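Just below is one structure, and these are the notes that go with it.
All protein chains of the complex are present and in place, except for one that has been dropped.
A and B label the chains in the order they appear, each numbered from 1.
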Amino acid sequence: MASKAFRKPLPLQALLIFFLVVWVVMAAFPFLWTVWGSFKVEGDFFSKADWANAIFGTRTRAETGDLFTGQGYYGAWVQEEFWRAALNTLIVCAATVMISLTFGTLGAYALSRSTYRYAFWFLIIALIFRAMPPITLVSGYLPVFFDWNLWGHLPTAIIVLVAINQPFTLWMLHSFFNNIPKDLDESAMVDGCTRFQAFRHVIVPVMWPGVITTALFSFLLAYNDFAITALVLSKENQTMVPKIASFLGTTQTKGNVMFAVAAVVSVTAPLFVMIMFFQRQIVSGLTAGAVKG
Amino acid sequence: MKHKSFFWFVLPSSIAMLLFIFFPILSVLLQSVFTEHEQVIKEVRNCGPFGCQTTTSIDQEATAALREAEPLGRFVGLGVYFDRGHLALSEVSQLWRESAGLGAFFDRLLNLPFYKAIAFTLTYTFVVTPLTIVLGFVIAVAVNSAARAIRGPLIFVSLLPFIITPLVGSLVLFWMLDARGIIGSAMQVLADDPDLSVKASTPLMWTMLMVYGVWHSAPFAFIVYYAGLQTVNQDTLEAAMVDGASRWERIRYVVIPHLLPITTFIALIQLMDNFRVFEPIVSFSAQAHATSLSWAIYNDLSGETRQLSSAAATSFLTIIGVAILLSPVIVRTYRDFTRK
C-alpha cells in the first residue's frame, strides 16, 4: 500500500478525511443517540416538549430519581422474555444462512460453468422472481400452510426465507464462481474426477471468501425480516423483529416503546463482534470477485 | 457442463424457488384475473351491547351456491388491471379528452392512485439509485485511504444504517426530524424559519424519504465497492504513472473500468429494491404525501376487508415495472454471457 500510486496530495487527503468524519457522524449518530436514549424513560426519548430533555434526562430524573435507568432492558429481557425471541432468531438465521448457501453454491457453481443458453434464462427468471413483493407471496402461503399444518413452526419460516433469498444468493455467488478459473475443476475432471468430486475437492476449498460475503447478506436478510416471520410464526416461535414490533403498541392501546429501543440496542452488540470477526473475510471475499460480473 | 450434472446441481435451489416463489406467483396471477363472486346482500337485524339496528349482511346460502358453481370466482380477465385502482384506462382517456392542456392533464392524472404511486416510485428510484452508488463509492475510497488499524471499526460504523432494524431505526429518525426533534430544530435554526416542519410539506417529505433511502442503502454499495478497490491491479496503476498519466487519468482509465462490472451489480439490486420502496413510507407515516406500488399492495392487504385481487394485480404491475427497468442491465448480462 506504500505504492506511490496511492499516495494522495494533501488537500485530497484532507478532503477525504473530512468526508469520512461527516459520514461516520451520519452513520453512527442515530445509533449512538438510541444507545443513550435506551437508558432513559419514554418521556425523554421522545421528548416532544424540548429536545434537550433527551440529553439532560429531565423526565428520567423525575420518574426514577436517577439520570439513567435500566427499565427498558429489564422490561424487554426479564419481563417480556426477549431472550426467547433472540434464541429463535439465532436458530432461524443460522439455519437460513447454512441452507441458502448450500443450495446457492451448488446452483451458482453450475450456472457459472454451463455454457448453454438456459443457464442465462435461469438467472434472469430468478431475478424476476426476486421482483415479487414478499407481502404478496406470504398472503399466498397462509392458506396452504394452515391446511397442511405447517404454519407456526420455525422450519417453515426458514425454508421460506431460504427460497426468497435464493435469487440474490445465486446472482452473487454466480459472479464469484465466474472468477474462479475453469482450468481448476476441468483439469481435475481430466484426472478422472466426477463433476461433483471436482466441485467438492477443488472448488470448495477456494470458495470460502465469496461464500462468507454472501453469508453476511443472507444473514442480514433473515435477521431483519418482518414481512414473513410476523405472519408465518406462532407466538412461541416468534423472532426478534416481530417481537420488537409488538412492543410498539396499537391504535387503541399504548405500547412499551422503550422495551423495543432497549432490545434493538442490546442485539447490536453481537453483530458488532460478528462483523469485527469477519471483516477481513468479507472484504477478501468480495475481492476474490464475488461481484465482478 | 453436461445437462445432467447441471440438473442435479441446480435441483435444490430450483425446488425451493419453484415451491415458494413460482407456485405462489401462479396463484397470484390467477387471483388477479379472477375476482370474488357477486355477493348476495340481505337486510338483517343486528343486536349487541349498544342496541339493535337494521343493517345488511351477505346471504351466505345464496353466495355459497355461487361459490360452488365457480370455485375460483368470476373471471374478469384484465378487468382489475384496467380499473380505477390500477391503470384506470377509462378514467385516463376521459381526462385526456376533458383536460385543457398537458399540465392540467398530468395534474389530474396524479389524482389517480396508481399514477400517484408510480410518480413517487420512479422519482425515488431514479434519485436514490445514482446517489447511493456515488455515496457508496466515495465512502469506499475514503475508508480505503484510512489507516489500516481503524478500518475494522470504520466498516462496522459504515454498515450501521444497514444493520439497525428499520422498524426502530426509522422510529428514531422520525422523532429526530420532528419539528421539535433534534434535526428538525437544527433545520429550523439553519433555515431561519421557526415554522418549518418536514412532516407537513410534501416536497420536504419526499426529500426526507429519499435521504433516508440513500442513507439506508449506501452501506451496501460501500462494502461492495470497498472490496472491488482491493483488487485494482497495482501494476497497471504504476505502469500508468510511469507513462505520465495524471491522477484523474488513472482513475478514469484504470479504476473506473475495473469497477464497472461491480457497478452493474449494485445498480441491478438497487434499482429493484428502490422500485419496491415501502418500509420508509409506513414508518414515517408518509402516505398523505407519498405512496408507492409496494405501499399500495400493503394498503390493499391490511384493510379490514382485504382486496386480494387488487393486490395481486399491483404485484404483477410491479414485476412488469422491474422487468422494464432492468432490461438494459439484462441485455448487458446477456452479452457477457454469450461471450463466455
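We adopt the following convention: a residue touches a chain if its C-beta (ideal position, glycine included) is under 8 Å from a C-beta of that chain, and two chains touch if they have at least 3 such contacts.
By our rule, contacts and distances are computed from a predicted model.
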Chain left out of the displayed complex - its UniProt protein name, from "UGSC-like domain-containing protein", "Carbohydrate ABC transporter substrate-binding protein, CUT1 family", "3-oxoacyl-ACP synthase" or "ATP phosphoribosyltransferase": "Carbohydrate ABC transporter substrate-binding protein, CUT1 family"
Left-out chain, listing which of the shown chains it touches: A, B
Residue of B:Phe284, B:Phe316 or B:Phe337 touching the missing chain in the full complex: B:Phe284
Which of B:Gly51, B:Gly244 or B:Pro257 contacts the chain that the document leaves out: B:Gly51
Chain not shown, touching residues in chain A: 41-43, 46-49, 59, 62-63, 139, 142-143, 146-147, 149, 151-152, 230-231, 234-235, 242, 245-246, 248-255, 257
Contact footprint on chain B, counting only the chain that is left out: 35-39, 41-58, 60, 63-64, 73-74, 80, 83-85, 91, 111, 113, 178-180, 195, 197, 199-200, 202, 284-289, 299-307, 309-310
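Keep in mind that, in the parts below, only the chains that are shown with their structure count from here on.
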Chain A-chain B separation of Cα centroids, rounded to whole Å: 18
Complex contact set, residues of chain B against chain A: 1-3, 5-6, 8-10, 12-14, 16-17, 19-22, 24-25, 27-28, 31, 138-139, 141-143, 145-146, 148, 151-169, 171-173, 175-176, 178, 180-182, 185, 215, 219, 223-224, 226-228, 230-231, 234, 237-238, 240-241, 247, 250, 260-262, 264-266, 268-269, 272, 275-276, 278, 294, 297-298, 301, 306, 308, 311-312, 315, 318-319, 322-323, 326, 330, 333-334, 336-338, 340
Interface residues, chain A side, partner chain B - complex: 1, 3-6, 8-9, 13, 16-17, 19-20, 23-24, 26-28, 30-31, 33-34, 37, 45-51, 54, 102-104, 106-107, 109-111, 113-117, 119-120, 122-124, 126-133, 135-137, 139-141, 159-160, 162-164, 166-168, 170-172, 175, 195-196, 199, 213, 220, 224, 226, 240-241, 244-245, 248, 257, 260-261, 264, 268, 271-272, 275-276, 279, 282-287, 289-293
